[in-house]
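Every protein chain except one is present and positioned as in the full complex.
Let's look at chain A:
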Amino acid sequence: MGLQLRQTFEAAILTQLHPRSQIDIYVQVLQADGGTYAACVNAATLAVLDAGIPMRDFVCACSAGFVDGTALADLSHVEEAAGGPQLALALLPASGQIALLEMDARLHEDHLERVLEAAARAARDVHTLLDRVVRQHVREASVLLGD
């Protein structure tokens, strides 16, 4: 998962603005109940923003699956353990570009569109939340600094 996180963030962080530097991202999972990769990406996005490291866009991630003809977004541990196809999607919401897409188990190509759409929609919802939180934090911080 460390490798996946690295690949995801290399696509988003503007590393050319920090030449000859190393950016370490440490993630600690306190409780795992499915969608661990997605939670790590969302947390790391906020942490990188908090550190003031410039990024191309937010990176928002969500998992999705396919059960009985229905696409499900954000699988819990029980749903993941059921053994159906699972998809992990990391999205750059503003441009709609996909930073990382990974899928396990067999899924008919006709269904891929729907599952991908479910994951993308959920990722955009996460983006709305993260955006609101970041703006509020900046507002509070600037009030405290007395600007």
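Throughout what follows, contacts are C-beta pairs under 8 Å (C-beta built on N, C-alpha and C of every residue); 3 or more make two chains touch, one makes a residue touch a chain; residues count from 1.
Assume contacts and distances are computed from a predicted model.
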Write down which listed name, "RCC1 domain containing 1", "Auxin-responsive protein", "Large ribosomal subunit protein bL17m" or "Exosome complex component RRP43", is the UniProt protein name of the chain that is not shown.
"Exosome complex component RRP43"
Using the document's definition of touch, tell me which of A:Q16, A:Q31 or A:S95 contacts the absent chain.
A:Q31
In the full complex, which bits of chain A touch the chain not displayed? Write them out.
24, 26-28, 30-33
